[in-house]
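Complex shown without one protein chain; remaining protein chains in place.
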């Protein structure tokens, strides 16, 4: 500090404080912002979803670990996000039941609750790019993970007395699409949740506020949001979403319907396009999941699929949940392809794109979960490559 | 719908659509908001932290499950939240090391990463109220839980070559308090993390953006935020925070220092003040945690501590993490006291307030983790009661 | 799960019984066998006019042009594999009624009268070559319409095992 003399109240002269220019830009020299009612996101961080008219995609390449911040959870809706007053919203359960009932949101919260961390994924979640210039967000950003809390549907089934003859139920949303899907009753008894909380707080509007159906491991669209009605029946209802949409050609002129399970999948999120890397140690990072149960292994190849190595899985590895994986690798700087594949507890091994296309009679469509490769150029540029 | 005839382009008359008044307030009749870049919180939900000049408290009574939304994570800072440009922020490690080094935030992200879900708690986290009118948020809202990701401090210790003679390190923040705490080196080797991510995204400014020290299970203040410097030494530095503050009188004129471990604790978050409940089935819900390791059991009493029952613990129960617990109870409507206590893997049983005060020679202070009781009045009003 | 449920009380007693009237207000679904179809009727000519007024802007003058989903197969009914329209992809005629009534027109969902929906359904089925231009569609005849795609649909036969299918 330059020596400046300052006159004090008691008449003495002292060396002055550091000048303003000396303090500029040093956060230790300015009192910070006091505590507040809500935390903030650093203005230097701008993770955003990429959105179209019908969906918005989680920026997987910007995230770490296994959770998705709620405001970055992917969106897919068919009539937009409704504005619902929770005191006016009700869930009606009727059809093949002893006692048709109406539950307010407050009623639902009084029942025993369950929570689980699980992924949700749209079944239309694969894109590639001929020029390799595509990020994880665009490839498969229609997957996200939250801690979901709600009442087990089995608890409500018992409360209304579901008939043993009921084999399907219709789930209907209170949005502008009045979204409907038919779901086998056994899923309701097994592990379906009528969820009202996400990552601790109330479910976000984009994810179904105030209540949604949550079907662990099953395709996103069947997890009806803004749920207002459940009707028990002895056959599926054949709604537009399970006929015209969310069905896939599987060869021989056949169309597969009610393909609920999300098959095992993974993606390397680092390094990925548009990152540029340097030769030397690289921690390959990514996420892996399976709608069939637990991920038991994630294999990583750094030589275009010739040899595979087990990645480390972040604990806890949960049922029907995203697991973060990591694999430490010393890149010699020569161009190569890196890729990952998930093996789940059913023994299913995530396939290459060509295997999937072959298995479906040459068709592409919903439920495409191929291994995704990244090509590392000599200059360190990382580019997508289909398999 | 009233029958109204409408003239079409082709000259025909048809029955009109439903009138506007018939559609009012029905979210199935208006297109909703399209997908966007960031999700939102329902305007009907307003969870907020209660804040003072020095801290802000998580609304535990409004939350479900085991995670805390990042913007509701508790805050405690001593010089406010600094505004830090991550491209300018560096971490220097020096002192008793072979190679003093400077790491940019980008450097830190290149090292092998680790993630874990763990709680963080301020050691000054207990309040009561004589009139019983106090919520979990005010009682112990200085605790929250996130998934933290960063580089293991052990990795950096090895990178700089920490001397085998080093026994303590100073952690220093880049905030206006230039916060400093001395930490035993063994914690650095054991499980300390230099964290840069929280719940998937970059750490929030209030939690230490762009990097903080994370010491699983240890008192919040030692988890220095906005970390800029680590100095290895052979003795503690005796900073103001570990002498004048964060020390507690323990009787016989003695003051306990370096009490890092957060003892086991729990609180019933539902029902709790200001809720009013009805007789009949009530799911008692709460959270339990221990800085010593895993919660092995949460016991609930509904008869003022005479008998205790095991609550159900939400899986996965993690090391040094909050676990959600639930206990289903049929209230007969007679006034009673309900309470919970955590038993952790060290055999520690969360004490009553009077036990704690007695053990500390009649003093109160930091590291107060008493059993908290709720008194249920005849009319269903729930009031805090100290134990 | 069911097992968890059995350890709970038989009933909690939360919520209230649903009356038939309030169920009827919400119960708008239509099943393949016709359950849920309302009284009334509508024919293709009526539907054509409404279509021109309320639908053509998004689905094209003849239901083939878009910009939104193609509804009518057109000349290509037997040819092009990639066209997915009511005439070559939808397995049940009842779905057309159900979906239009609940979700269309996209900008004014739920605004159509049942008569309008019958008319539109008749028109779209007619345009797809599946229904007579004159005969009014109603709860009785709609479920009897045989859809060309019906037999293409097979339930998921993946076994949740290792096989790639």
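Chains: A, B and C, in written order; residue numbering restarts at 1 for each.
Rule of thumb we're sticking to: contacts are C-beta pairs under 8 Å (C-beta built on N, C-alpha and C of every residue); 3 or more make two chains touch, one makes a residue touch a chain.
Please read all numbers here as calculations on a predicted model, not as lab measurements.
A.B. asks: I'd like to know which visible chains would be in contact with the absent chain if the whole complex were considered.
C.D. replies: A, B
A.B. asks: For the chain not shown, which residue from A:280, A:335 or A:361 touches it across the whole complex?
C.D. replies: A:280
A.B. asks: Consider the whole complex, including the chain that is not shown, and state which of B:70, B:180 or B:223 touches that chain.
C.D. replies: B:180
A.B. asks: Based on the whole complex, identify which of B:38, B:83, B:129 or B:250 touches the chain you can't see.
C.D. replies: B:250
A.B. asks: Given the full complex, what residues of chain A touch the hidden partner chain?
C.D. replies: 1, 8-10, 12, 14-18, 23, 26, 28-31, 280-281, 328, 330
A.B. asks: By the contact definition given up top, give the residues of chain B that touch the hidden chain.
C.D. replies: Per the touch rule, chain B residues meeting the hidden chain are 78-79, 92-94, 99-104, 107-108, 110-112, 152, 154-155, 157-159, 170, 172, 176-178, 180, 189-191, 228-229, 231, 233, 235, 237-240, 243-244, 247, 250, 253-261, 263, 292, 346-349, 351, 355-356, 359-360.
In this text, only the chains that are shown with their structure count from here on.
A.B. asks: Centre of all protein Cα atoms: which chain's centre is nearest to it?
C.D. replies: Taking the mean of all protein C-alpha atoms as reference, the closest chain is A.
A.B. asks: Taking the mean of the CA coordinates per chain, how far is chain B from chain C in Å?
C.D. replies: 49
A.B. asks: Can you work out the whole-Å distance between the CA centroids of chain A and chain C?
C.D. replies: Going by mean C-alpha positions, chain A sits 30 Å from chain C.
A.B. asks: Just how far, in Å, is the C-alpha centre of chain B from the one of chain A?
C.D. replies: 23
A.B. asks: For chain B, what residues touch not just one other chain but two or more?
C.D. replies: 28-31, 281, 328
A.B. asks: Could you tell me which residues belong to chain C and also touch two or more other chains?
C.D. replies: Each of 8, 12, 14, 102, 106, 109-110 in chain C touches at least two other chains.
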